[in-house]
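Every protein chain but one is kept in place in this view of the complex.
Order as written gives the chain letters A and B; numbering starts at 1 within each chain.
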Amino acid sequence: MISLLDLFSVAAISAGALFFFAGTVGLLRFPDSLTRLHALAKADNLGLGLVALGLIPRAESPLAALKLIVIWALVLLSSASTAQLIGRSLSRGRK
Amino acid sequence: MNELLLLAAGLIVFTVAIGLARILHGPNEVERLMAVQLLGTGGIAALLLIANATNVPGVDDVALGLALLAPFATIAFVNLVDADEGAAERDLAP
Partner (left out) sequence: MSFLDIGLALLVVLVAVWTIAAQDLFASAVGYVAYGLLLALVWIRLYAPDVALTEAAVGSGVTGVLLIAASKRLGALKIAALEAPPSLAFKLLTGVLALLVASALAAAILMLPDPPPSLAPEAAVAAEGPGAGLGNPITAVLISYRSFDTMLEKVVLILAVLGVWSVGADQAWGGAPAPLRRSKPYPAMVFLAQMLAPVGALIGIHVFWVGADAPGGAFQGGALLAAMWMVAMMARLRDPPRIDAQWLRLALVAGPAVFLVTGLAGVVMAGNFFAYPPGLAKPIILFIEAFMLMSIAVALPALVAGPPSGRSEQ
């Protein structure tokens, strides 16, 4: 059972790193500021979520696992809102 | 297992570095704003991995702090961009 949890952690964290990589590829390849913002906001946050998910089985206590979830929720909230703000600034700039 | 976590942290820092190079090079100043977001998210992921791998106490509190400071800096930058544009509009008005 223990090694199964480890396997889950490795899988989730690898997927997370992969999504970060995908986000950077999007940053490099997308033609437009708004699309690059999209790649950044979506892919990187999913990557962070998967990394947090993979670290939850390895947390020392339920409180530590809760802290991981709080961090992820906070980043989701702030990233979604700031992506809106940056998108609005970008679209105003091109008028 | 800890080496794997540190390797993942290294990979994430590496991808963040490449993204940072692209963003800071970006065509206009608003695009450079995204650097704060990128570093914030990537930095938090790397910090969580390092915290779990090296057992230094309190690193998850640093990640918590980063999660608050990245939007704080972004809001300030957005206000700056709006202030600049407001001035430009006032100058253009007859």
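We adopt the following convention: contacts are C-beta pairs under 8 Å (C-beta built on N, C-alpha and C of every residue); 3 or more make two chains touch, one makes a residue touch a chain.
Keep in mind it's a predicted model, so treat the numbers as computed, not measured.
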{"item": "Absent chain, residues of chain A that touch it", "value": "74, 77-78, 81-82, 84-85, 88"}
{"item": "Touch residues of chain B, complete complex, unshown partner", "value": "6-7, 9-10, 13-14, 17, 20-21, 24, 29, 32-33, 35-36, 39-40, 43, 46-47, 50, 56-59, 61-62, 64-66, 68-73, 75-84, 86-87"}
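The criterion applied here is as follows: only the chains that are shown with their structure count from here on.
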{"item": "Averaged-CA centre spacing for the pair chain B and chain A, given as whole angstrom", "value": "12"}
{"item": "Chain B partner contacts - residues on chain A that touch it in the complex", "value": "6, 9-10, 13-14, 16-17, 20-21, 23-24, 27-28, 33, 36-37, 40-41, 44-45, 47-48, 51-52, 55, 58-59, 64, 67-68, 70-71, 74-75, 78-79, 81-83, 85-86, 89-90, 92-93"}
{"item": "Contact footprint of chain A on chain B as seen in their complex", "value": "1, 4-5, 8, 11-12, 15-16, 18-19, 22-23, 26-28, 30-31, 33-34, 37-38, 40-42, 44-45, 48-49, 52, 60, 63-64, 67-68, 70-71, 74-75, 78, 81-82, 85"}
